[in-house]
Each structure stands twice: as structure tokens, then as C-alpha cells.
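Could you have a look at this structure, given as C-alpha cells, before my questions?
All protein chains but one are shown in place.
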Amino acid sequence: MNQILNWIAAHQEMAYIVILMIFVGIEIIGKVPSVLHTPLMSGANAIHGVVIIGAIIVMGQAEEGNIVALVLGFLAVILGTLNVVGGFVVTDRMLEMFKKKK
Amino acid sequence: MNQILNWIAAHQEMAYIVILMIFVGIEIIGKVPSVLHTPLMSGANAIHGVVIIGAIIVMGQAEEGNIVALVLGFLAVILGTLNVVGGFVVTDRMLEMFKKKK
Amino acid sequence: MELNLLVFCYLLGSVTFIVGLKMLSNPVSARNGNLVAAAGMFVAILGTIFLYEDEGKKLGNYGWIFSALVIGTVIGTLMAKRVKMTAMPEMVSLFNGMGGACAALISVIEFRHLMHGYDPATYASNGYSFFSSLDGTTMLIIFLGLIIGSVSFSGSMIAWGKLNGKIKDFAFKGQHIINLVILLLNVAIAAFIIIARPEETPLFFYAIILLSILYGVFFVLPIGGADMPVVISLLNSFTGVAAACGGFLYDNKVMLTGGILVGAAGTLLTMLMCKAMNRSLSNVLIGSFGGGNAAAGGAGPQGGTYKEISLSDAAVVMSYANKVMIVPGYGLAVAQAQHICHELEKTLEAKGVEVKYAIHPVAGRMPGHMNVLLAEADVSYEKLLEMELANEEFKSTDVVLILGANDVVNPAAKSDPSSPIYGMPILEVEQAKHVIVNKRSMKPGYAGIENQLFFQPKTSMLFGDAKKALQDLLAEVRSI
Partner (left out) sequence: MELNLLVFCYLLGSVTFIVGLKMLSNPVSARNGNLVAAAGMFVAILGTIFLYEDEGKKLGNYGWIFSALVIGTVIGTLMAKRVKMTAMPEMVSLFNGMGGACAALISVIEFRHLMHGYDPATYASNGYSFFSSLDGTTMLIIFLGLIIGSVSFSGSMIAWGKLNGKIKDFAFKGQHIINLVILLLNVAIAAFIIIARPEETPLFFYAIILLSILYGVFFVLPIGGADMPVVISLLNSFTGVAAACGGFLYDNKVMLTGGILVGAAGTLLTMLMCKAMNRSLSNVLIGSFGGGNAAAGGAGPQGGTYKEISLSDAAVVMSYANKVMIVPGYGLAVAQAQHICHELEKTLEAKGVEVKYAIHPVAGRMPGHMNVLLAEADVSYEKLLEMELANEEFKSTDVVLILGANDVVNPAAKSDPSSPIYGMPILEVEQAKHVIVNKRSMKPGYAGIENQLFFQPKTSMLFGDAKKALQDLLAEVRSI
């Protein structure tokens, strides 16, 4: 209990940011019409591709000789890019279908 | 420009908290029915009474001899309390009117 | 350890504010929402008093603090409990002003604190520089809190006076320019202090207070009294921002988040209020039709011919109707005729007539005005129909009795795109068989425009003050 309080106090701002973000996340979805569920899921999928930034940092910090780190980092960046690029492109394609053709 | 960036970087977490809070504030109001506008305004009014916390801190830190600080702080705490207590009570009274008498 | 607990209290406070406000925006949960926020506030305040410490030092002066808290609580509760229902907005305005003043005072004390008890001699001996070590940001925030808090304070006081009827609308040509000049001057002085830090700093500082108060007064004075709810909501969000400044100053998260929350939500709410009246915020602030009631009044009786109805005829028509709908408006509120209206309703019901009320969301002068008014007179909640429901029931209604309402039943909102209220949803009373309108004259209402409804064959006018007319009508109904 004490430790949890300690932790919250030490990461006060983080705690606020996380909690506020949860509120934002829940509120902005609100009443989305069900035809948009798939594109929304796909768009959110692309957004969590932001994890690629971690991969880039890891990759960029790997030492020259450390082959394992280099290879793993390389893989991580590729996977992250797939997530980001594929996610946004596929979402765009889906939404193209929904637009009114007039 | 440079200074602004500096400032944002130095107060990074604050900036996030403020921006996220603005989103939260805007989103949670959403589509409030107009009969609730007055109680909502009144409730929000009570919430910004949180400024009383500043007044309490100022008051509690004033040195014994510093009469001006003591008096101003005293006044600030009274005003803040009025805001908080009056605000919540008045809101409650208003909302009492709206409840369905069954 | 205790500080950690305080952080947690604050976090809890922030969350309850958000949850409370969220609940407040839904009719079902509103009342509990208010309580949730109040509980969070309580925790945050208690936490501050007992757990706060700065550089290892706890707060002192408990005697002062608690007496101030008690005084504030007693006065605040009494005021809030005693106020008449219809005077609620002015009460909110008053409390809002208190909050603004509190924020401004904090800035003053902090400034004085920075100046170590200003004394020209020590000041000079320090080489005029004893806040050279201070960073501009802190100063900026002190000034922001001061200016916004003061404007909110004086503006709220004026709004309060206006709703009280103690202060009259007052506008002169070029006022907006003067306002702008005051504001710019204020900003200029603040910037000057922050950048140049001249010898006369304290003087300039107090000049800012004065100018800010003045600005608040001039800002609100010209706005029509009926627009005060919108102005109060705006000032409310100002105070929120001022509170947030305090949060920055003390690096206090609950003040920061609470203040910003109110600042953001209040701004949106202000806009929503304007939208409900089919107006824009700038329109309200510049006062293009809010203040012009009296001036436009003369244009009234040009629309055609209208017919009057005698008290006894009105009583007969209503007594033999199957369903009567009452449309209350601002006139009912000023005449304080809600109790006699409830009497009439009961008398008619005793005669077997079904009586209901059609409530327009912006009838009266504050949102929810009619609900509050009729609740005060003990009208049961089920009899109050919201606009959509009422519009459906008008079709099966025999008599609509309009009591001091005007704009909210004006068909121009539907049919005349050039009308300033065009697009506002209205109560479609023309669908009923008969319409009886009670008001004192043919003068227009808040929006200052004519109402074609009064000239339609279905409509008959029953002139007179609402309270007086209802008393007479009630006597006639009873005598049938």
C-alpha cells in the first residue's frame, strides 16, 4: 500500500497523463455507428504502431558489434513499420469504400 | 519560438496534462440537454472553487507577524470557501428541483 | 509518506471532478455527480490542511484557516439555502466572483511574497533587483491569475447586480474600443514589468489590479441583462483558468486539473448555451439584439389585426375543453404568477380538464428557468412536457394558454429565414384548436421581433399582467 503511494507520488505526472488519456479514449469513441467499427479498430491498430518509436530507439542505440541486438532491433523496426504503414493504408482503403459516391 | 519550445520541454508533463484535460473537459460535456445548462454551470462553478487550496497554502505559510499576508490570506480562504460550499449547495438545490417526484 | 498520501488525495480529487462533471451532464445522474465532485473537493481540502508540506515545513496558522473555513461555510450555506429558486443564476454569479477574487488575492499575496514585504529602502539597497533571480514564467502566471481573476470578480459582480435589477444596462458609443484599450494597456504593463522590472514595479502591479477590475465592469455593463446567464458561464470558465494559474504556481495538480477542466467545459457550455438560443457568442457579447428590447418594441402592432377575448369567454372555453396546454414564458416569471397558475391548473383538473405544461428549453431567461419556477410552485414533474413531446400533444389539444411567452412560440423561427431567431426549434402551438395569449401589450419579447402567431384567426389575446389576469381568470373559472 505504502509502496503504491510512493510509486504514484514518484510518477505523479505519468499517473495523471495515463488517467486523463483513459478518459479521453473512452469519451471520444462515444457513440460510433456500427458500420464504422471495423475502420475504427483498424485506425486504432495503426496508432498503436507508435511502438515503432521504441524499436527505432533500441535499434539506434545498439552497439556496432552486438549482432543479436542489431538483428532483433532490425526485426522490431520492420514489424513496427508493417503495423504503422499497413494499418494506415488498410484503414484508408476501408474508408474509401464508405464514402458516398456522388 | 525557441523559448516557447524550451518552456514546453521543461514543463512537458504539465503541457500534456493541460491539453488532455482540455480534451476531457470538452468531450464530457458533449450533448448536455439545455435544461441542465444552469446546474452544470453551477456545478462547474463549485469545482473551480478548488482555488481555495491555493488560499489555504498561502494562509498556512504566512509568517506570524505579517499582518497584511494573514489578513489577505484569511479573506482569500473565506472567499474560496464561499465559492466551494455555496456552489455545491446551490447546485444541489437546483438539481433537487429537477428530480422526478414520483 | 504524508506527501505521497497528499498526491493520492489530489489524484482522487481530479478524478472525482471529471466523473462528477460527466454525471452532471446527464439528468439521471446529475445530483449524484454534484455530490461526487463535492466529496473529492472535501478530500483535497482536508488533505491540503493536514498533509501539505513545503521543504519539510507543514502549514501553520490553523486557527486562522479554520475560522475562515467556518465563516465561509456558514455564510455560503445560508446564502445558498435561502436564495429564491429564480434568483439562482445571480447566486452562481456571486459565488463565481468570490472564486475570481480568491484567485486574484493569491496572486497578490504571492507577488508581495516575492517582494519580501516591499519597502523602497531595502528595495534600493538591493539594487532594485530582488527578483532578478525570478524566472519570467512565474511572473507571467502570477499576472495571468491576477488579471483573469480580477476580471472575473468584477464582471461577476456586475452580472449579479444586473440580474438583481440593481444595475441597469449601460452602453456608450466606442465602448468596445475603450475596453480594448484597457485590455491592451494591462497586457503592456504586465509585459513591461516582466521584461524591464523597473523600480516602480509595485505601483505598476497595483495599476494592473485596478485596470483589470475596470475591464471586468466595462466588459459586462453593456450586455443585455437577459444575456447574463451566458456571460456568467463565460466568466465561470475564466475563473477556472485563474484557478489553473494557481495550480501552475504551486505545482499543484488538483488545482491545475480542476481549473483547466472548468475552463474547457465552461467554454463549451457557454457556446452550447448560445446555440440553444440560436445565437453566436460574439453576438451575445457585442449585444446586437439582447440589449435592444425596448428600442425595437415600437415595431409591434404593424402585423395585421388581432382579436381579444374576454375573461369570461376564456374561462368558458377552457372549462369545457378536454385538454389544455399551458405554455409558460418569461412574462410568467417576472409576474411571479407560478403559484396562481398552479391553482388554475388544479381547478381545471377538478372540472375534469386534462392540463399539462409545454416547456421550451430556453423559455425565460436562464436554461431550465421554467422547470425551476414551476417546481417551486409544486407543479408535479409529470405534467411538464419537453418540447418534442409537447409538439406531438398539441395536435390533440383544445386550448393552448400562453402565459408571457413570445419568442418560443414565434412561427417565424420556422418560416422566415430572415428572422434573427430562424432555425430555433419552437413550440408549434398552432396545431391546437384555440390559442389564448396572455401578455400586457403587443410589444415583442426578448428577440425584439414581431410574432405573427398573435394575428392568426385561431389566436385571441388576453391582455394584462400575468398574475392579475390569472387571478381574474381563476375567479371566472370557479364561478362556472
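Just so it is clear, A, B and C label the chains in written order, and each chain counts residues from 1 on its own.
In this section, contacts are C-beta pairs under 8 Å (C-beta built on N, C-alpha and C of every residue); 3 or more make two chains touch, one makes a residue touch a chain.
Note that the structure is predicted; figures quoted are calculated from it, not measured.
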For the chain not depicted, the shown chains it touches: A, B
Interface residues of chain B (partner: the chain not displayed): 2, 5-6, 8-9, 12, 15-16, 19-20, 23
Residues from chain A at the interface with the omitted partner, ascending: 7, 14, 17-18, 21-26, 28-30, 32-62, 64, 66, 68-70, 72-101
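Convention: only the chains that are shown with their structure count from here on.
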Chain contact topology (line, ring, star, complete or other): complete
Distance between the centres, which are taken as Cα means, of chain B and chain A, whole angstrom: 33
Chain centre separation in whole Å, for chain C relative to chain A (CA means): 42
Multi-chain contact residues (two or more partners), chain A: 13, 16, 20, 23
Chain C, residues touching no fewer than two other chains: 18, 253, 257
